[in-house]
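Shown next, in structure tokens, is the structure this report addresses.
For this view, one protein chain was removed and the others were kept in their places.
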Amino acid sequence: MNPEIIEQAREKNPLIHHIMNQVVKNFVANGVLAFGASPIMASEKEEAEEMAQASDCVLLNIGTLTKDEIEAMIIAGKTANKHHIPLVIDPVGVAATPFRSKTIKYVLEQVQPTVIKGNAGEIAHLVDVPWKVKGVDSIGSGNVEEIAAKAAKKYNTSIVITGKTDIICTGNRVIQNTTGHPFLTQVTGGGCLLGSIVGACLTTDNPIEEQLVTAVTFYGLAAEHAASQRDVKGPGTFLSHFVDALSYPFVTLKG
Amino acid sequence: MNPEIIEQAREKNPLIHHIMNQVVKNFVANGVLAFGASPIMASEKEEAEEMAQASDCVLLNIGTLTKDEIEAMIIAGKTANKHHIPLVIDPVGVAATPFRSKTIKYVLEQVQPTVIKGNAGEIAHLVDVPWKVKGVDSIGSGNVEEIAAKAAKKYNTSIVITGKTDIICTGNRVIQNTTGHPFLTQVTGGGCLLGSIVGACLTTDNPIEEQLVTAVTFYGLAAEHAASQRDVKGPGTFLSHFVDALSYPFVTLKG
Partner (left out) sequence: MNPEIIEQAREKNPLIHHIMNQVVKNFVANGVLAFGASPIMASEKEEAEEMAQASDCVLLNIGTLTKDEIEAMIIAGKTANKHHIPLVIDPVGVAATPFRSKTIKYVLEQVQPTVIKGNAGEIAHLVDVPWKVKGVDSIGSGNVEEIAAKAAKKYNTSIVITGKTDIICTGNRVIQNTTGHPFLTQVTGGGCLLGSIVGACLTTDNPIEEQLVTAVTFYGLAAEHAASQRDVKGPGTFLSHFVDALSYPFVTLKG
């Protein structure tokens, strides 16, 4: 990883426009602010183009997708593509219902993501590999690297698969990351917020492989740092300290 | 109460589908995760049937009801009934406006709840007993046990009425619970999240009376435990510690 990417992202203080899962809007906005970027969240299609155009990165998350949001997602995504703004797509729970599955297919036909980030069950679904899921959680097992490579090829994009070991695939290479902490799975939005941190790093001027590895490594280190605090005694106290840790310099987390 | 119900619920890690109040989605999802169940929240009617059918419990909460959500609630509720999935209804602020009152009446005509959980003002409204309310809060007084028994009979369901003393009525019997802490009334969603914990306990294989008493007692003990922590100095720090406490074994809370 390249710690300078974190510093560069913070210096830029990028505006990240989210069409985001209702459950986690507050947590994600706080995490983005703590990290040193600026969140905006709006899902009204009437302003989707202006919001996307004014942003340094656009993130589309279907965690609580409604029919009304689909058009806003298409507009925001197309605007990002048109203006060469990085676009992150998070297909939350895509395997859970035909509605989500069809919507993601429809969105991916019309916009070109820079990165698709999801858990193994979500990315497997995108490449028609059978995988066990439970609601929005992935509980199956299989060859995750292969799935990442398949998805990267099929969608001509980079892939981040979160899990105990995270997989980053930029098409050329598959890289593993093992930073992180189980508490991240006990806090709602633990995966969603990573999409925003990835998005912030995409706004710097570096190779995408380095950007993704840096974002994912940093995020996991922040979780490890928070979990190691004496005051942390469960997922509730972890959450506060994790948001704190996202604001720290890399060297503090590295310890 | 029966502490084994808590362990059984955690072992099952039930998927609880929520059509939930926007104000508290984040807090409730975190509380459900901490407890050891899996939350899903989605209010789009297009996927209401699949989401409900895939779940171990369905919870309908009208705290920020919109017209669009009503049909999704009916579909999710009917699906739960059809597949014998426990259904919890939380009539938040039902007495506050005719819109809420009519909607709940309409919902209860079409779906059969396993449990209705609310404060005294809400349950009183469901059985046409005058009761003083303020917004979504109950500030009246009266015979709460009688109201619970009336509602249980009228709707052929079990009733949980939250308050300084909680009332549990399964039709056959009325039981009181006195665990809890005033901080729960200073945290938004303090009542809503109990609905989810009740729902998690309903997915075990035990008599409903034991399930309800266990859920309500455990929830109150978690609040007491959190409030007693040295670091807790108000409702903000309470919240983090309460989420922590929901993840603890019963014996830790009983302490």
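Details
By letter and in written order, the chains are A and B; residue numbering begins at 1 in each of them.
Please note the rule applied: contacts are C-beta pairs under 8 Å (C-beta built on N, C-alpha and C of every residue); 3 or more make two chains touch, one makes a residue touch a chain.
All values derive from a computational prediction rather than experimental measurement.
Listed residues B:T66, B:T165 or B:T252: the one in touch with the omitted chain is B:T66.
On the side of subunit B, the interface with the absent chain consists of residues 22-27, 64-67, 93, 96-100, 134-137, 185-189, 231, 233-237, 239-240, using the contact rule stated above. Interface with the hidden chain, as seen from subunit A, comprises residues 15, 17, 22, 25-26, 29-30, 33-34, 38-44, 46-47, 50-51, 54-55, 68, 231, 239-248.
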